[in-house]
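Rest of the complex left out; these chains stay put.
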Amino acid sequence: MLYQTLLNTRSHVDFIKLDNVSKMFQNLTVLKKVSMEIHKGEFIGILGPSGCGKSTLLTLLSGLEKISSGVLHNNSTKGKSAFVFQDSCLMPWKTLEQNIAIPLEILNLSRQEIEEKVNKYLKILDLYKFRKNYPRELSGGMKMRASIARALVTDPEVILMDEPFASLDQILRERLVDEIYEIYLRKNLTGIFVTHNIAEAVFLCNRIYIFSFHPGQIIGQIQINKSNMDMKKYRNSDVFHQTCVKIRTILENSNE
Amino acid sequence: MFFIKHVLKLEQFWKTQMNRTKINLTSFLYPLLFLIFILLFWEFLIIYFKIPKYFLPSPSNVLNAFILNIKTFLIATLVTLSITFLAITLSIISGVLIAIGVFQYKILDKTISPYIVILQTTPIVSIIPLLIIWFKSNTFITLVICAWIACIFPIISNTLIGLKSTDKSLIKIFRIYGASQTFMLKKLYIPSALPYFLSGLKISGALALIGGISAEFIAGTGGRASGIAYILLMAGYNLETDKLFAALFIITVLGIFIYSLFNFISYLLLKQWHDSSTNF
Amino acid sequence: KKNHGTINSKENNDYFPLVLGTDWFAQAEHGGFYQAVAEGIYEKYGLNVKIKMGGPQVNGIQLLLADEVQFYVPASYIMMSAAKQKLPIISVAAIFQKDIQVLLAHPNVGNDTLENMKNKPIFISAPTAASIWGFLEGKYGYKESQKKSYSHSLTPFLQDKNSIQEGILTSEPYLIEKNFGFKPVAILLSDYGFSGYGELLTTTKKFEEKHPKIVQNFVNATLEGWKSYLENPTLGNELIKNANPEMTDELLQFAHQKFINEKIISGGDAELYGMGIMTDVRWREFANMLIESKAFDKNIDYHSIYTLKYLNNTK
């Protein structure tokens, strides 16, 4: 509640703001002086080489880990964020549908509501047939999808996603990107999206931060303007391809 | 179509059931054969070497003593069993509560943990006189308390280590959605601790029996409602070796029964999610 | 006469309630107490007496001090320890004029005196050792190395023909003869100068000071019970078996026979002064024996742990 009012009165303040945030593990600097501003309703992409600190950044944003120095403001409503971890982490002693229902149980919804929502997302993610299976009876991609469903099921205000589509086939992946984009448009979602797929990031996001390897620093920030474009057209537009190439070049250069 | 599927499922079900029974049969068969072999060998030895009954009774002597005193044994068994189960129930409740308390509150952990260890390491035998005074000579309660003290520690220790072994990523998931500590306990920590807890329970079952019996050895009840240890003790004093062995045999069977019971409970609870439940 | 089957005398406000703690499960050694309950003798003396059985590790003195029981029946040695610790308890009568502790040996191997048993392995339990070892060591030169663990199995004794076994006059000789078919040599320590009393009626000093009449009545009733038990133990034995179902008639009978034959209760001073008697001479003799064997300090005030004042009236 406090958060909410703060947000309303100070809507000019950024939704999430990092100011010179660093993160160390013992004597290893993983993130160095990262500053970013995320406004409500933005979809932010995070790109960078493996091990550069993307997952670490998300845990900082979600408050699961403490920052080592700098300032971090997060004005999102408590309990209204969702997180898709890089690995699925489902509870092995619960079935798929029970796993997905967990956040709703935490939010104390009625049995019926829970069932409705869970079923809806089970269907969206092609998992309905396997809802009674235990995680160990599922394929890698299915587990990851379950983890996505668990994040979406709460209608979150902010969603943090750590390579959610990595283990999915291209067709499913594209469908899910569309799906999430639609949810994003409909619900005024704020998203932070870690991925290795440049095209996906360019398609989904308003802004993309590019990180360098060791220590993780922002080496590029790309604003994407697609407001008035039809999405299908956008995917095939020149802007799209040019942005992709531009990002690739930044990444390639940073590697040398 | 649906009907056929259902029939197929049923068939599948019975097949697995049968397989399970088969496994259980062989798992009974081996030790049973071993037992029969040992008993026969024992009987033979005693007949062959003419070992006197007082030195080592033969299985048939023991059986005889058992049959002759069956009623006494039955009552005593019931008393001992009720002490054991009361103690286990008590220690499950208190042990889990203590483990959770210690897990949740650092202060509790720091302040009382050492005293739980003390409780565990103080030999029951030495506190029975105190207990007798405290519980106004109610021997039954004294015995239950002794058995309880004897068996609570493995439950606390294993439950606690189980709670602490909860998957760190799962904890994060729950935190994200702002789950309350109570909710996390119920839905996350306790299920995570289950296999450890059950392993502790198996140890405790045996300890409760031993605790109760040792306490009875020391505090002694006598009279109408006396347990199996009293019979064992008196048989010893009266030099009735066959009866003593019969009592020992009953204790052993009780032990196996309690162990199997907890093993079975463990199997039922764990079969959904943990592969270590097979047996032992 | 109708209610004699139960251990409790009838609940009645007119009767003074007392709990008598014994040192073991019900047995012949407690016969007189049960007899007094069974025959209503305690009631006759205005007492409502409940008997609480002891067990292997039940510390009767502690129960006495905690007022869980009002009377307890220790042997002289324990009273000496109490004197050393200055415990406020006091013995008011002695049921057993002789200590019934025996050492058992196999027949025909020459172990028929305490002197001959020197250097032979003795199976002896910790509590027994606590009371008699000082005497054996001090007076007969027994060695620590002779001591062997005894935890209530006679098998080690039976295996080694040379070994010695602790025992009680009224039980082990019978059990060995019955189960193993030979009569063991039984040496009664009291015949060798272990001159303690057994089954001393003992209460706290506080109780004794506050209720001298009750104490007197309890002593009188108990002695009457024992007299009756020695004459005809049937009623008492029934109660004993009731409290301790594993007790056998033969053992009770054997013990009863020993009481009479060895004059455990009626012999010695009791022949002259009546049952229950204690004398300063015997107490001094016992104390000196223990002081000489260095079990106790010579300044020990053993006079405070007994009183003879309840005994003159019994004559």
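In order of appearance the chains are A, B and C, and numbering begins at 1 in each one.
Criterion: a residue touches a chain if its C-beta (ideal position, glycine included) is under 8 Å from a C-beta of that chain, and two chains touch if they have at least 3 such contacts.
Given the structure is predicted, the values throughout are model-derived calculations rather than measurements.
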Number of copies per protein chain type, counted over the whole file: A x2, B x2, C x1
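We take it that only the chains that are shown with their structure count from here on.
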Pair of chains whose C-beta contact count is the highest in the structure: B-C
Chain whose average C-alpha position is farthest from chain C's own: A
Distance-to-centre winner among chains (Cα means, whole assembly as reference): B
Intercentroid distance (Cα basis), chain C paired with chain B, Å: 40
CA centroid of chain A to CA centroid of chain B, Å: 49
Distance from the mean Cα position of chain C to that of chain A, given in whole angstrom: 85
Shared-contact residues (touching 2 or more other chains) in chain B: none
Of all residues in chain C, the ones touching two or more other chains: none
Footprint of chain A on chain B - complex, ascending: 167, 169-170, 172-180, 183, 187-188, 191, 194, 272-274
Complex interface listing, chain A residues touching chain B: 59, 62, 64, 78-79, 81-83, 85, 87, 89, 91-93, 102-103, 105-107, 134, 150, 154
List of chain B residues in touch with chain C within their complex: 52, 54-55, 72, 125, 128-129, 132-133, 136-137, 217-224, 226, 230-231, 233-240
